[in-house]
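Here the complex is missing a single protein chain, while all its other protein chains stay put.
Letters A, B and C mark the chains in the order given here, with residues in each chain numbered from 1 onward.
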Amino acid sequence: MEPKIQEMINAVNENPFGKMLNIELTELNTGESSVEITVLPHHLNPHGTLHGGVMATMADIAMGVAVRTLGKVGMTINLNTNFIATALLGERVIARGKVVHDGNSIASVECTVSRGEDILARSTGVWYLLKNK
Amino acid sequence: MEPKIQEMINAVNENPFGKMLNIELTELNTGESSVEITVLPHHLNPHGTLHGGVMATMADIAMGVAVRTLGKVGMTINLNTNFIATALLGERVIARGKVVHDGNSIASVECTVSRGEDILARSTGVWYLLKNK
Amino acid sequence: MEPKIQEMINAVNENPFGKMLNIELTELNTGESSVEITVLPHHLNPHGTLHGGVMATMADIAMGVAVRTLGKVGMTINLNTNFIATALLGERVIARGKVVHDGNSIASVECTVSRGEDILARSTGVWYLLKNK
Partner (left out) sequence: MEPKIQEMINAVNENPFGKMLNIELTELNTGESSVEITVLPHHLNPHGTLHGGVMATMADIAMGVAVRTLGKVGMTINLNTNFIATALLGERVIARGKVVHDGNSIASVECTVSRGEDILARSTGVWYLLKNK
């Protein structure tokens, strides 16, 4: 099934939490999606670097949209993130989600969060697929 | 070492991302911390329920503050969350973090996110301890 | 539904991999199960301590049996383990699994691996429930 591009873009734009975080959908293919931010003051932790919760949220959104490109709606049941490096104010950060396995009830999805060539975090997610859509 | 209560509370209040999410520190003991939110419109996902990224962020903050009550500063290197249920607009959600093991370089921390008696999510985290403070 | 004790004990005894590892089922309650080993030479890693794979396997079995006490059969879809300490030859190690949430399709389960009072590892697992039994 072909991804319904506009529906996906709307879904991300309709996501209130994603909007508050200024997360933009920038790429969409079958089983894949990328979202990006420019690091703003409200994305920072007390150390003055990008908060891990922002990276986890970007990964969750990129992976959820990747699942939706397959014509499926699901919900995250497990989200695991390894944090490797961080980013600073004004830097551009991208989260690329990709479906690894698309089963009947369960999808396995992964995401790389990076800044240029540097990997900042790697996430894996398990989605429970509610229904075909 | 006794927790320096006021320093902890300031650390959470100085957390720009936590502030944007209206996360409040509500409890603090040695090796333990609780943070809370009332679910607001900007916390929601496209399904109209509490975004998993908010729960993951609350868990990250509650666990990070729990580590700081031990007089240590660290950074999250792994954050794993199992999502069990969600919450609706206006509901009160609490994340209780607790240090399970406090080693020389690594701390193992856990968190329960709940709404009243209902568990919404369970997180585990690994912290790399930068230095004593 | 009451756990069928003998069926559970048989299931563990019929588990070829568990048998090879000398894993014994030692406790069984609704939603809970404990399995134990005495650390034998074939459980060791090259450092001469208990192999992490043994602890992960004990956790997987203890959690899977805990799910079965609820009258359900499932399969592990996510297994996450934080390793805190290890054990030596001849020591007694116990893994206690406990169902945290028992949903229609998904169960969330946790496990503590310990030696006496010392926690060696903490695992969380997600089970996909195949059918009632």
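The definition used in the following text is that contacts are C-beta pairs under 8 Å (C-beta built on N, C-alpha and C of every residue); 3 or more make two chains touch, one makes a residue touch a chain.
Everything quoted here is computed from the prediction, not taken from an experiment.
Summary of contacts with the chain left out: across B:Thr57, B:Asn80 or B:Ser123, the touching residue is B:Asn80. Contact with the undisplayed chain is limited, among C:Glu32, C:Asp60 or C:Glu110, to C:Asp60.
Summarising the interface, chain C meets the missing chain with residues 11, 14-21, 41-47, 51-54, 56-57, 60-61, 75-83. Seen from chain B, the chain kept out of the figure touches residues 77-78, 80, 105-106, 126, 128.
Looking at chain A, the residues touching the absent chain are 78, 80, 82, 84-85, 100-101, 103, 108, 110, 119, 122, 124, 126.
The definition used in the following text is that only the chains that are shown with their structure count from here on.
The interface carrying the most C-beta pairs in contact is the one between chains A-B. If each chain is reduced to the average of its C-alpha atoms, the one that sits nearest the average of all protein C-alpha atoms is B.
Fitting chain A to chain B on CA positions gives a rotation angle of 180°, reported to the nearest 5. Spacing of chain A relative to chain C, judged by their CA centroids, is 32 angstrom.
Listed for chain B are residues 78, 80, 82, each touching two or more other chains.
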